[in-house]
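Below: one structure, written as structure tokens.
Note that one protein chain is taken out, while the other chains of the complex remain in position.
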Amino acid sequence: NTPNTTPGAPDTVNVGVIAILDVAPIYLGKSKDFFTKRNINLNLIQATGGAAIVPAVVSGQYQFGFSNMVSLLIASSNGLPLKVVCNGNNSTGVDGSDFAALMVKADSPIKTAADLAGKTVAANTLKNIVDTSVRASVRKAGGDPKSVKFVELPFPQQPAQLQSGQVDAVFVVEPFQQAVLAQGGRKIASSYVDVAPNLVVASYFTSQQMLSGNPDLVKRFTEAMKESLAYADSHPDEARQIIGTYTQIAPEVIAKMTLPKWPADVNRPAVQTLADLALGDGLLAKAADLNALLP
Amino acid sequence: MSRALWGLAGLAIFAALGEALPRLGLISPLYAPPLSRILSLLGDQVQQPRFWTATVDTLKTWALGLLIAVVAGVVLGVAIGAVPVLRAATASTIEFLRPIPSVALIPLVSLLYGATITSTLVLVVYASFWQVLVQVLHGVADVDPVAHDTARAYRLGRWARVRYLFWPTALPYAVTGVRLAASVALILAITGELLIGSPGLGREIGNAQDSGAVPQMYALVIVTGLIGLAANLFARMAERRVLAWHPAIRGEVPV
Amino acid sequence: MTLARRIVTLLGLPVVLVATWWFLSAGSTDFYRPSLQRIVTAFQQTWFSERLVVDVLPSVARLAVGYLIALVIGIALGMMIGANRWLRALCEPVLEFLRAIPPPVLVPIIMLVAGIGNTTKVIVIVSGCVWPVLLNTVEGVRGVDEVLADTCRSYRITGLNRWRHLVLRSASPQIVTGARQGLSVGIILMVISELFAASSGLGFTIVQFQRGFQIPEMWSGVLVLGLIGVVLAQLFTIAERRILAWYHGIRSSQREW
Amino acid sequence: MLEVQGLRKVYDGHGRRVEAIADLTFTVGGGEFACVVGPSGCGKTTLLRCIAGLLPPTSGQVRVAGEPIAVVFQEYGRSLFPWLRVAQNVELPLKAAKMPRAQRQRQVDEALAAVGLADAHDAYPWQLSGGMQQRVAIARAIAYGPSVLLMDEPFAAVDAQTRADLEDLIRSVWQRLGVTLLFVTHDIDESVYLGQRVIVLSSAPTRVVENIVIDLPGERDQLTTRADPRFAELRARIYAHIKKLPSQRAEHGSTHDLSR
Partner (left out) sequence: MLEVQGLRKVYDGHGRRVEAIADLTFTVGGGEFACVVGPSGCGKTTLLRCIAGLLPPTSGQVRVAGEPIAVVFQEYGRSLFPWLRVAQNVELPLKAAKMPRAQRQRQVDEALAAVGLADAHDAYPWQLSGGMQQRVAIARAIAYGPSVLLMDEPFAAVDAQTRADLEDLIRSVWQRLGVTLLFVTHDIDESVYLGQRVIVLSSAPTRVVENIVIDLPGERDQLTTRADPRFAELRARIYAHIKKLPSQRAEHGSTHDLSR
């Protein structure tokens, strides 16, 4: 399962990531040599989303991957042999100041998530963490989550479509939160915060085969990853700086962005809440087996 | 020569529009920045190795995919076309497989191969293969009966017939097929990169979009357009050399 | 050829291929390559339901509208450009440039102008279908037979009559070729247009299945796309046989002698 | 009436300059049947296209009294619209001229009957033999009701038997309609057999070499006319002008077919 088996030589490890700010720790960790010092030659491969990374990890092309938690729950409940190795990123847990937000136009009559009944909300992917979280916000605000309509729209297009009135609300992450703010948009909810305190948004994972075939490498990777997460969490300025190297976000925007939290360990109750919500929303065919998935 | 000048004039007018429309506020410069801005960003891009890696990746996928498709298409096309039984037996299958849109394979290949060059390559090969195959089949079917009789009367063997009769007859069709395939292949290479996330210009475009970097995105889009333009010019040139004897090439009839 | 032999040549290979697939994949444990049997079951469950109305029909309707618009624009512009040498020289590089831009990268741009409704999706389809039609029309118009053109001039067949009876008809074999290519591009773009800003549609559904790791359902979606492609190609062939009856007649009469 | 005066045509382009016609002057009277013969490449087609107004002369003038002009081209296969049926082909120029439907129908029927194709209305041109196709082209010209009819080697590509039939057809059509007919050919026999007058062109630079009145009787037929000694004489005389063969031999008036 490891591409490089020469004794003594560093293990080359392919990790599938998405070029968003959530994965700043692994880039930072790489630049800080947290991986090389554990004899891991880290090779970061950018993909468009978890849906492309999961198969690559299962088939062994990548040894590890980064994906949002709901995708992992769905994959796992469909029988894919996945194993989370460590946390990815969490919401800040601060209502009104998260790295993602449910937002409306400046002059929108919508004041709270409850007002979204019958309205259209843009989500970057449907039947996933975003719509589940937004429904949670609506529910929490006392509205009817079933009456909210979702339309799939990639993040980059959301600010413009919100502005032109094609959608009533958007759920955006950084840097698009800044873009909506810049055009006068308002936050009406921090949905990730509404789901659960310290919601686990994403995590790093590997396959069961990898885990049983090369437990030592998994262990070393997990250690390095945890060190990276901790470092990024405590050095936000360096994290901001590294984001500029693998994305094309303008520096002035990077400076203003709200960063997520990067705890090293998975917040199991939050995942449980998420899994229950996903089951309720029909995303999962059957209840997820968290013991199999989580470390 | 004056043709080329006209063409350049056309490009110049187009460029001028690209500059003027955003400047005059007819299009929001936020979403469609003026051309000069895009070009200056393009100037920055070309100094970065990352840009060149992406370009080379795209070109590699494109060229390799095209090559595989052309070789497979031509070989299969001539083989199937030259044997009537084979042609009859495969006709329905080809008619069925051909219209399956290559993007239908995107979810499949991204599952099977992940965000790798292989994924995009499969798409490119699949899409361009049919263009070549169908053209070559048409071409072989178009063999002149008199020429065929001539070959048989002079006892040309099967191989000689393929070499001197079927192949030259099919060649103009094949060249057209290759030209069509080249542009389809480029489009799918970039689409694949954009949607699957395999390395290349397409992914860079996706990246620029995800970062909200609109001018960068346009700069890359222009690069893809230019590559397409160059590929087409190149294909036309090759056509002129290979098909010097063909009526369409040897005398251009003025309208 | 007897009827039996006809049927064998027509169905022989497809049957063999499907049977091979069926038996090779039987009992497959590979998560991503389920057995054909499971795919067929998923197909029945998935597509013989309201999905047909909710997802397939709107997709096909958008395709039809976009395709027809592309035909009209492509033929009209193509006739203008094809008939005018300067215009052709002027436009050719720009057209080639625009054509080389992959439609998916245009989607966000189009969305800015046209919103996220059906309009955008139709425009995306048009933006891809129009090129083969346009370029082939240009070539077809250029290829008008000189003797026929002289005949028209000497009999004073001018203006609209000339366009209708000479130019359009002589270009029609080429236009049909372009239209056929445009159709396959159209199906591709139908899917692509639904990958952005959609909440229903065939392409959307297939990607949902993919993201939801519902693999047999996803395969069945790919099959549906294939079937749509085949059905449309057949419809096209029927239409072509009518429109180009004269052309095929010439070809077959030449072949016989 | 048809008057060609000092006609000159130079093709210039693509780095090649061809003086197709040096200087041509001749007149064809109203209702006359004139043939133009000349060696291949001497500019017969060019002349005809200038007369038909399809090509601007380099200098000189063409005057045609009476409109319209109908043209029958050599390449029948390419001058009929393959996507129109026979009747529609014949009808199209009339339709373009906005003739009322009923009259159009009548003229088409008459013209097709005249060329013996009354029952081929609904065929496509490519379903017909070469000779039949050329007859459709002739029917189209007739139906157009021209006062001047131009024909450019209309029979060069049909077989010998059909050719003889078509020659007779053309003479009968001309006699019935009374049109001015200019018939271009490179076949000397044909020109003598058909016309009232033969205009003989030299090879390039092209000029009129001779203008011979054909004093054969008006009633002609393939057997007797061609057997007429006068026919042989006229043919030999033209032949002497065109060919570089020893002229005394040809002038013997031998009746063997020299033009073949």
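Note that the chains are named A, B, C and D in the order they appear, and that numbering of residues resets to 1 at the start of each chain.
By definition in this document, a residue touches a chain if its C-beta (ideal position, glycine included) is under 8 Å from a C-beta of that chain, and two chains touch if they have at least 3 such contacts.
Computed from a prediction, not measured in an experiment: that's the story for all the values here.
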item	value
Chains in view touching the one left out	B, D
Listed residues B:36, B:53 or B:150, member touching the removed chain	B:150
Per the touch definition above, residue among B:165, B:196 or B:235 touching the missing chain	B:165
Residues in subunit B touching the chain absent from view	144, 146-147, 149-150, 152-157, 160, 164-165, 168, 171, 245-247, 250
Interface with the undisplayed chain - residues on subunit D	40, 156-157, 159-161, 163-164, 186-187, 189, 222-223, 226-227, 231, 243, 249, 254-260
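Keep this in mind: only the chains that are shown with their structure count from here on.
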item	value
Fewest touching-chain hops separating subunit B from subunit D	2
Chain whose average C-alpha position is farthest from subunit A's own	D
Between the pairs C-D and B-C, the one where more C-beta pairs touch	B-C
Chain centre separation in whole Å, for subunit D relative to subunit A (CA means)	84
Distance between chain centroids, defined by C-alpha means - subunit B, subunit C (Å)	17
Residue list for subunit B, restricted to those that touch at least two other chains	31, 110-112, 194-195, 209
For subunit A, residues contacting two or more additional chains	49, 51, 55, 59, 154, 156, 160
